[in-house]
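The structure follows.
Every protein chain but one is kept in place in this view of the complex.
After this line comes subunit A, so read on.
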Amino acid sequence: MASTNSSTTVNNATSATSTNNMNGSHSNGVPTFAIKAGLAQMLKGGVIMDVTNAAQARIAEEAGACAVMALERVPADIRAQGGVARMSDPSVIQEIQAAVTIPVMAKARIGHFVECQILEELGVDYIDESEVLTPADEAFHVEKHGFKAPFVCGCRNLGEALRRIAEGAAMIRTKGEAGTGDVVEAVKHIRTVNADIARAQAALRHGGEGAIRALAREIGCDAALLKQTAELGRLPVVNFAAGGVATPADAALMMQLGCDGVFVGSGIFKSGDAAKRAKAIVNATTHFRDAKVLAECSTGLGEAMVGINVSSMPATDKLAGRGW
């Protein structure tokens, strides 16, 4: 089989037996990493959809979304309208929380730990420290270990993913290029992560600990996390695709490349028939190796989002370069 899906290698790095007390939380009331990463493990094989109001959230839930991302504006509109993009108004998030029973995520600006404190207070199930919003700090991402709410962060390569995990991220996604409907950057990022993991495995196999330390210096990450990644043959937390997925085929492509699930941002509610497209992408993500099902669910979806070719986009317009 041509698939390079690596998710059959199960991540037990976050298993619960490593907890050192009875209630799974540290003495300060923060849940253990196993609890934070565990929710992401339960989202695997699913689709997380960007929604801007209760009606869209209900469409997403009825279409089988495993979670929703509550936003004021989808990335395509943030891109079109420009200006500073910030955390959503809490009323938008609360309206969506009241409308659905599935997990609700929300975005905070890179480095804006007060937006994260507010989102945690709102009871958001996962916080996305996201490059789609305008970064608030040019030197530091949020220190995520101390929060009760778990975090998902974007990456373009293994070093970036492991830096975020070291800061406390319990879930990773590719950055892709949000709001374009062009999957090319998401593909580039998962292929880069996969190639970096293969390199780490080769380093461990042929050069042992010393080679892992050298590679960790080169890609700028923690050596222990890099060794763990090499041993697992995959990232030590769940890794979703994001940034440009617009069709069922895009979703299945990212799954066959080894992603654990898919975020769809502007691709659903910027298309002609949002409910039908949402259902089709959910089906394609489950049956990602079944071309017969993929052909059926790709049929008659109406107009896809118009999209922007990333190759014709000036570098200054790209969001993926935010963060480091």
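Operating definition for what follows: a residue touches a chain if its C-beta (ideal position, glycine included) is under 8 Å from a C-beta of that chain, and two chains touch if they have at least 3 such contacts; residues count from 1.
Definition applied: contacts and distances are computed from a predicted model.
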| item | value |
| --- | --- |
| Options "Pre-mRNA-splicing factor rse1", "Methionine--tRNA ligase, cytoplasmic", "glutaminase" or "Proteasome alpha-type subunits domain-containing protein": UniProt name of the undisplayed chain | "glutaminase" |
| Touching residue (missing chain; options A:65, A:85, A:106 or A:204) | A:65 |
| Contacting the left-out chain in the complete assembly, out of A:53, A:117, A:134 or A:286 | A:286 |
| Touch list for subunit A against the chain that is not drawn | 7-8, 10-12, 14-17, 19, 22-25, 31-32, 34-35, 38-39, 41-46, 58, 61-67, 94, 97-103, 120, 123, 125-126, 148-150, 279, 282-283, 285-287, 290, 293 |
